[in-house]
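Just one protein chain is left out here, and the rest sit where they should.
Chain IDs A, B and C follow the sequence of writing; residue 1 opens each chain.
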Amino acid sequence: MSESGGQKHEQDGSTAQRDLVMLVLVVATPDSLDDLVTAMLDFGIGGTMVESKGLAAHLREEMPIFSGLASLLPRATGSRMVFSVAPREQVDQMLDFIEGEMDHARRPIGVTLSLEKIVGLQT
Amino acid sequence: MRSIWTIATMILLTVFAMLVRVGFGDTVFTNEVQSTLGVDPLGIPFTLPATGLVRTGASVGLLLLVAYLAGQLAQQFRLAAVTGYLGIGILLGPTALQVVGADELPYLSLVNDLAIALIALIAGGEIRLSFIQSRWRTVFTIASIEVFSVLIGSALLLPFVLNWSGITGELWTPLPIAVATICATIAVANSPAVVIAVIAETHRHSSMGRLALAVTICKDLVLVALFTVVLAVASSVIIDSEDQHSRSVALTIFLHLGGSIAAGVVVGIAMAWYTHVIKRHLGFFVVFACFGIALASEALHLEALIVAVVAGLLMQNIWPDEMEAFFEELEQISMPVYCLFFAVAGLRIDLLALSSIWHWALLFVAARGLLVWASTWAGWKLARAASGEGRWLWSALVPQAGIALALASIVSQTLAPSPVAEPVFGFLVAVIAFNQLIGPVLFKVGLARSESISQAKDSLA
Amino acid sequence: MRLEPLLTPDLTLVIEGCSTRDAALQAAAARAAGHLTNITPEQLFQQLLEREAQYPTATPEGVAFPHALIPGLDHTTVVACLLRPAVEWAEGAPAPQDLMFMMIGKDDHPWEHVRLLARLARIVKSPDARRQLRESADAADFHARLVREDRAHV
Partner (left out) sequence: MDLFLSITVLVALALIATSRRLYTARRSRFASLLISGGWPAVLVGVALGPHGGVVVTEETLTFASPLVVLVLGWVGIMVGLQARLEILRRIPRPHFTLVVGDIIFTIIGIGSIAAIGLAWWTSGEVNAAILITPWALLVASALGWSMETRSLRDESTPHDQSTELFLRVPSALASIAAIVLFGLLELIGTSSNSTGVQTLALHSSALHLGAIVALAVVLGVTGRFLLTRAGRSRANQLTVFLGLVTFVGGLSTELSSSPLFGATLAGFVLGNIATNDVLRFERFVVEAEHMIGVIVFLLAGLTADFHLTLIGMTLAAALVFVRIGLKLTLMRWAAVRQRRMAHSLTPVLSHPTVIRQSPIAVALALSLALVEPSVFHRRLLGIVLIVGVAADLASLLLWRLSRRVAPGSGGEAT
């Protein structure tokens, strides 16, 4: 799901920009991607998704024992990162969803970052 | 439509395995005799692996795949998946299609140790102390009434059944009474495995399910102590071996139970520490913890069932949040273990032995079912519990599986010298087999009915 | 986004005896049009059929999401239906559908429509939830269970 033409949110006036935070998710298991995307849509959070590779996957590619060909086809290692700027309240809803309704084994790593200045975000 | 593909895949896998084993059974590595000598090019003799051992690898794979499909098929016909696993085990067993040979059973039953420990861990994890505190009186009343009424009822009925089925000659002499008491004790046994498997499979974590589990586990703890006493006394009558004094029997039971509970606490703390501190590779850790409990308990003469239940209870009630990941992993791993455990239980059911005495066994199963229903209903009324879930609680106390089978095999080993051992084991296995097949379906219906009753009550309120 | 505010008991119904998809759509459209100002049941039914013609909104889990965007509406309307018996939805549809969530939304706010669809998907995702909804005794029970499932999610 590539960049959806700017992230749209229910905002009113510039003062709201102060309660926007950045949500960063590292999704290691592809199976949990569907649930996360559905939840983000439900809470009205847009985002940008990039393919990523964990340290272990990188090292495994460099130090294969039996499966040397796997590194030839650099297909997605299956892990993805999601970057999203959204109101704190919706981001909190998202984190509650991850903690409350996702299995431990399939939970992504999620961090929120406070923001100083934002440009180009279509509200 | 999908079930046609499922059946086709099951047949394809089974037929292919049979063709390989029949067609290529005579190759140099696999041979019928236990393990013969071969000579290698250096002229040094070596023992070839026994056929049973070589075939265990493929049999485990076949059982996992085919039992999984059979479970899905059973669910499509509103049956419990456990019945599917058992059915396929019987079908592929040494007394039916003989895809899996009798010589593989000793190696396959290694999964029993893993399964009993895993099931007991899950059972321990399902019990909430808050639930026990609020309802221990109900649980204890029902369990004790049910245990003693089934025990005494069966002990009175069994001499006749054993006599009619020709297992014991005379009627009221010490031998048949001793045999009847042992069989009656095993008739009391239940199966936490079936209760948990059906609850997990139907996602119905209702209060009736939790009550059923608490009663089943409480009964099994009482049963273990009861069984040790009865077996000690009865075996001395049957084989006239006077090696055990009654005083030492009581002592061994106390050590046996006390030691198991203490070991359970230690194991629970160790597992909680690993899950809390290391957190990684939980899958491998769970498998090894279960193997560890099973084999350590065997070595230290403890009861693996009690050790694991106490450990599970401890972890779930003292560190509920941290242990969530552990119990999630346990649930993932329980599926392949259930498939294998119940399939192997099915393999061990001897259809030939069943064919000669099935009608007597069925008679006793019906009588036992009646006893269980009556005693549970009485216990329920006595405990004066309010809500209506009690009406179907008895359906959880009918199924029998691993623990009953384990006790039956202990009986056949202990009574081995006397001629009555084999037919008694056959009779016990027949009774357990019927309970294994009927039980899960009955409990699935009971669970659904009790839930609809409690919901009807909610909507009225 | 909560489903509860959009779930009115009047628009939560158990449709019995409809053997085809169109009959079910017609019954639901008739009930929905009663709550909409500027559209007749027949027009709404036609719009729904046009949408289904593009690509059937049935799912392998037996839950259908027919929807229509109507210009000039000021709010989104949801009609939750339990179909008894289940109906064959379309040629080659993966399975008969017995749960139907009809969504009639504002055409100038498609983003809100997507959010509602995501919410419904989350609610009916687990087989346990679907079984609970399918075992509803009547429309009131169906509404109570839908509210309970909605509250079970963040």
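Details
One rule holds for everything that comes next: a residue touches a chain if its C-beta (ideal position, glycine included) is under 8 Å from a C-beta of that chain, and two chains touch if they have at least 3 such contacts.
These figures come from a predicted structure and were not determined experimentally.
Within the full complex, the chain left out of the display contacts the shown chains A, B. Among B:17, B:145 or B:401, only B:17 touches the chain that is left out of the view. Between the chain not shown and the residues B:265, B:295, B:367 or B:445, the one that touches is B:295. Among B:5, B:164, B:254 or B:273, only B:5 touches the chain left out of the display. Of the residues in subunit B, those that touch the hidden partner chain are 5-6, 9, 12-13, 16-17, 19-21, 23-24, 27-30, 38, 40-42, 44, 46-49, 53-62, 64-65, 68-69, 72, 107, 280-281, 284, 288, 291-292, 295, 298-299, 331-336, 339. On the side of subunit A, the interface with the absent chain consists of residues 30-31, 55-56, 59-60, 62-73, 78, 103, 105-106, using the contact rule stated above.
Following the convention adopted for this analysis, only the chains that are shown with their structure count from here on.
Our note on geometry: subunit B versus subunit C, Cα centroid distance of 46 Å, whole angstroms.
Each chain gets a centre from the mean of its Cα atoms; for subunit A and subunit C, those two points are 30 Å apart.
By the touch criterion stated above, subunit A contacts subunit C in their complex at residues 8, 35, 38-44, 93, 96-97, 100-101. Chain contact summary for the complex, subunit A toward subunit B: residues 103-105.
Residues of subunit B that touch subunit A in their complex: 324-325, 328-329, 332.
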